[in-house]
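For reference, the structure is listed below as structure tokens.
The complex appears here without one of its protein chains, the remainder shown in place.
Let's turn to subunit A:
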Amino acid sequence: MSFRTTRSARRAPSASGPPAAALPPSAGSPGAPDAPGGSGPTAAPRAPRTPRAGRRRDESAWGWLFVSPMVLVLGLFLMLPILMALWVSLLHWDGRSNPFGGQAEFVGLDNYRSLLTEDGLDRTLFVTSLRNNAYYVLLTVPLQTGVALVLALVVNQRLLRARSALRTAFFFPSVTSSIAVSTVFLFLFQGSGAVNSLLSWIGVKGPNWFADPRGVLSLLLGALGVVDPDHPSGPLADHSLLGLSWYQWLSGPSVAMCTIILLAVWTTSGTFMLIFLAALQDIPRELEESAALEGAGRFQMLRHITLPQLRPVLFLVLTLGLISTWQVFDQVYVMGQGAPGNTTLTPAFLSYSSAFDDADFGQGAAIAFILLALILCLTALQRWALRERDARPGRTR
């Protein structure tokens, strides 16, 4: 994953870099390139000059030497386990024999097949977990990004009093252990807990949050009289896709899941606020000043100066958010373990439970790899959607 740096000067003037003509003019941008003396980037790249080539080889050897500890650590503790898990996902492994010794039965893509194409409990559980997680991502990512951006804009105000106190307060949930926060939320959202007591003061009878498997969209549809949530019927209940009826697909996140969404937004927006804040403070003052001179209002300033400048950081925040929300595990492990009614089941938790509770390690690994593929695809899609467009629509001012 590469995050584009806005400042061209940050690009290391390496010998294999693009010719200087391709670089945008660096004049005026802060931090002049610290080009090593002598080897100017203007040199023709193809000129066969022996001392230069020799030095290049030397440099690369040293380079490899310097990165070798990290390459080794990553290879040994990241790449190797990933490849081993990929192999296990093709086996029917009982968790005891040597998975590389040939005793474990090789089943090819069977584990993937039972998750994706064969009608049965495995697929139903997996598809249910995907549905739950999709709703979770769909709500959590925009909410946490929006809240983080608003918080960052607020605490970036130069005239705001007690700025650092506010920054600390907003950032605080992020440094707290997610297990501890989840446990506190369990108490807050009990049927007779603090949240429902608060709601009762304004005359609202709160639901039994963590025990409520009803989807919020189905409640909405029920309130509108479209379907009866207790006895769904009609085309929604008759048609099904991948083992779940349309009604189940459309019923939305359950009340219990919404509580977890709330928790996730509350804990992560502080982290992302910090990232946005750093980016906001990086926006050159001159830009804002000249915009102010042109007579731009606060909203116009936000729309045409601040947000475009934040685009790379926005991509970073959205990507980090997307990845971490698809991998949600600890809150689910503490708060529901899939209950009520499998509505808080997520692929990450399902992978864990099929491996350790059902001793089906192959399937657990297969779920993890499908999840990985999904995250990669979605990140690529998002990268494409947020790409820098060269030709911007002209604005009339």
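Simple rule for what comes next: a residue touches a chain if its C-beta (ideal position, glycine included) is under 8 Å from a C-beta of that chain, and two chains touch if they have at least 3 such contacts; residues count from 1.
The rule is simple: contacts and distances are computed from a predicted model.
Set against the options "Imidazole glycerol phosphate synthase subunit HisH", "Chemotaxis protein CheW", "Electron transfer flavoprotein small subunit" or "Sugar ABC transporter substrate-binding protein", the UniProt name belonging to the omitted chain is "Sugar ABC transporter substrate-binding protein". Interface note: of A:Ser174, A:Gln190, A:Ser245 or A:Gln327, the residue touching the hidden chain in the full complex is A:Gln190. For the options A:Ala339, A:Leu372 or A:Leu386, the residue in contact with the chain missing from this view is A:Ala339. Although one chain is not displayed, its contacts with subunit A can still be listed: residues 16, 60, 71-72, 75-76, 79-80, 83-84, 94-101, 103, 120-121, 124-125, 190-192, 208, 211, 213, 230-231, 338-342, 353-360.
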